[in-house]
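As you look at this complex, bear in mind that one protein chain is not there, while each of the others sits in place.
Read from first to last, the chains carry the letters A and B; within each, the first residue is number 1.
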Amino acid sequence: MSLLNATQVEGGYGGMNILKGVDMAIDKEDIGVIVGPNGAGKSTMLKAIFGLVEVNGGDILLRDKSIKNSAPNKLVELGMGFIPQEKNIFPSMTVEENLEMGAYIKPHTTKTMLERIYSFFPPLLEKRKQPAGELSGGQRQMVAMGRALMTEPTLLLLDEPTAGLSPLYMQEIFDRIVEINKAGVGILMVEQNAKQALEIATKGFVLASGQNLYTDTGQNLLNDPEVAKSFLGG
Amino acid sequence: MLAKLTEKFPEGLPVREVIVAALVFVAVLLVFASQGSAYSVRMLVEASCYAIIALGLTIQWGYGGQFNAGVMGFVALGGFCAMLFSMPVNPAFWGTELASDLGRVFLWALVALAIVIGASQLHRLGVPKKLRTTLTIILALLSWLILKSMFAPVTSAIESQAGYIGGLGMPAWVGWLVGGLLAGMVGYFVGHVCLGLRSDYLAIATLGIAEIIKAILKNEDWLTRGTATVSPLPWPTPGPGELGFVMARSIYLVITAVMIVAIFYLLQKAYNAPWGRMIRSIRDNEISAQAMGKDINKRRLEVFVFGCVLIGIGGGALTTFNGIFSPDNYLPLNHTFLVLVMVILGGPGNNLGTILGALLVYIIWVMSEPLALFLMQGGADLMTNWLGWEAPDNLSSRALQARVFVIGLLIVLVLRYAPKGLMPEKIKHVT
Partner (left out) sequence: MNELVFFINNVVISGAVSGSIYAIGAIGVTLVFSIMRFAHFAHADMMTFGALMVFMFTALFPGAGAALGIPTPLLMLPIAMVITAFLAIGIDKTFYKPLREHGVKPIVIVIASLGVTLMLQGLIRLFAGTSSRSMYIEERKEIFRIDMPFDLATRPIVITEPQITLIIFTILAVIGLHLFLNRTRMGKAMRAMSDNPDLARVSGINTNKVVVVTWILAGSLAAMAGTFLSMDVSLTPDMSFFLLLPIFAAAIVGGVGHPYGAIAGGFLVGYAETLSVFNWSILLRRVHHWFPEWMEIPRDLALVGSEYKIVVPFFILVAVLVWRPTGIFKGKVI
C-alpha cells in the first residue's frame, strides 16, 4: 500500500486540462521530486493532489482512500501538509502565531509541537515574537515549513521550497527536508533546481506538457543521458 | 427563407433584440391605451432622458468596469446648469450693486488662490518642505475663513434683494452642454483621485460627491434658490402653452431622440474603434493590458469623464423637461439606482440593450406606483375586513418604500442570475 497513489490524473483550471494523465506514487520513506520545463504542470499536479485544482479524470488515493477533489482543510485532517511556493507565511502575524495557525485543527498539541519545531529550527525561537514578514527569505521558508509540520503530517507537499534562495540556504533547506523525511514524513516536492533536488530524491518524476515522461529513482534520472540533456541542462 | 435570414445575420438571428424591442413596444402601447397620449408622451420623453443618462453609466460600468455610485450628483449638476443658463436674466441682480459685489468677492477668491498656490511652491525658493506645508495649510485656512466672511453678507444681500442671481437667458441646450462639461470636470477630479486604486474607492467617493453636490445646490440659495425651487424652466422648443401638451412634448421627444441616435452612433463607432478595444482589454485583463504598455489610468479617466459628460447632458435635458429645478427632487433611488438597474438589466456594455433597458425599466417604474398602491390598498382592506386590523394611514408613502425594496431586490437578482443583462455585450471573436 502506497501512502499516496495518483493514477491518470487529469485536471486544470476552468475546464481546460493542464494535466493529461499523470501517475505518481509516494511511500512514507520516499522523497519524490517533480521536475520538468516551465508549463509542464508540475505545480498544477501538486495543487490537484491538495484539492486546489479541479481534478476531472483519474483518481488520487491516500492510504487507498480516494481524496479526489477534497477540500484542503479535510486533507489537513487526513495528515497532509502543503507549502505553497510564494506567499507561504502570514506576514503581519508573529512567527509563533504563524506556527499556531499550522496547528489550527489540532489545538491541544500546539504546545508540544511548538517546542519540537523550535528545536528543529532554532533561529525561529529567538524571532518568535517578530512579525514573520520581517524575516529573511530563508527564515521565512523555515516558518512556512514549520507551519506545515505543526499538524505532524504523514505527507508533505512542497512547491519549489528553494525558489529565490541563495545556494547556501538552498542546501540548508534540502538538508532539513531529508531530516523531516527520516522522521517518517513522505515528501513530494516540485523543484526548479532539478540537479540538487534529484540528489536527495528516492523518486523522480519528469513531467512535460502534462504527462509523465520519465519515472525512476533520483539517481537513475541523474545518470540518464537523455534526461540530463533535455531537462538538467547537460 | 430561414436560410436566407441566417445568411443575412451570420452571428445568428438577433432574437433577443427583437424580443426586448417588442416588449418595450407593447409596454408603450399599453401605456398609451390606458393613460392617454399626453401622459404617455411625457413618460417617453423622461424615459429618453434616462436613456442618455444610462448610456453614460454603461460606458463607465460596461465599457470600463468602473462603478459610479453617485449618478445622482452628475444628473443634478446637469440640471443646475440647464437652470442657470436657460432662466431669464434677473435685473434685480445684474442691474444693481450686487453683481459687482459678488464679482469683487470672486476676484478676492482668485487672489487668495494665487497666494495659497504660491505658498505651496515655496520649496523652490529653498524653504524647507515641512515649513512650506504648514504655511500653505495655515494660509489656506485663513483665506478660506476671510473669504467666507466676505461672502456671507453678499450672498444674503442677494437672497433678500434679488432672490437669486437668476439665469443667463440662453437657450436650454447651451445649459445642457455646459452641464455635461461641468459634470465631466467633477468626474475628472474624482476619477483622478480614485481610478488608480481599487474600484471600491471610486464607488465610495462618487457616493460622497453626489451627496455633497446635492448639499451645495440645496443650501446655496443665492445661486439656486435652494428649497424654494426655480420654475418654470424655459424649453428650447415651443412650450405646451403654444402648441398643447401632446404636440409640445412630441417635439421635445424628437430632440431627445435625435440626441440618443447621435450618441448611439458615436458610441458604436468608438466601441469598435481601437480606442474601444483598448478600453475593453483593460477592463477584461488589466495586467496583460498593462504589460502591453498601455497607459491604463489615463484611458480609464477618459472613459469615466466621458460617461459623466453624458450623464450631465441627460440630467440637463431631464430637468428642463420637468420644468422645475428643485435640489430635493434629486434622489439616490430615482437618479442613481434606477439608472443602475436600467444598465445592468439592459446589458452593460451593450448600447442598444441599455437604451431598451432604460425604456422598459422606466415604464415599469412609472407604472408600478399606482400598481403598488393598489396592491397595498387591497392588502390593507383584506386585513381590515378579515382580522379587524387597522391599516396605517400613510399607505401611499409606504407603497413608495415597497418600490425601494423591489429595486434593491432586482439589482441583486440580476447580478446573480443574469449578470450580463437581457442583451449581453457582443464580443466579436477574431478568427
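A few comments on the model shown:
Convention: a residue touches a chain if its C-beta (ideal position, glycine included) is under 8 Å from a C-beta of that chain, and two chains touch if they have at least 3 such contacts.
Keep in mind the model is a prediction, meaning the values are calculated, not measured.
Contact with the undisplayed chain is limited, among A:E10, A:D27, A:E97 or A:D216, to A:E97. The chain that is not drawn here is touched, among residues B:D200, B:D295 or B:D381, by B:D200.
Among the residues B:I19, B:A33, B:A228 or B:L409, only B:L409 touches the chain that is left out of the figure. For the chain missing from the display, the contacting residue among A:N5, A:S43, A:T151 or A:N212 is A:T151, taking the whole complex into account. Summarising the interface, subunit A meets the missing chain with residues 50, 52, 72-73, 76-77, 82, 84, 87-93, 97, 100-102, 104-105, 107, 147, 151.
Counting the whole complex, the residues of subunit B in touch with the unshown chain are 65, 67, 69, 141, 144-145, 148-149, 152, 193-194, 197-201, 203-205, 207-209, 211-212, 215-216, 218-219, 332-333, 337, 340, 344, 392, 394, 397-398, 401-412, 415-416, 419.
In the analysis below, only the chains that are shown with their structure count from here on.
Averaged Cα coordinates give subunit A a centre that lies 55 Å from the centre of subunit B.
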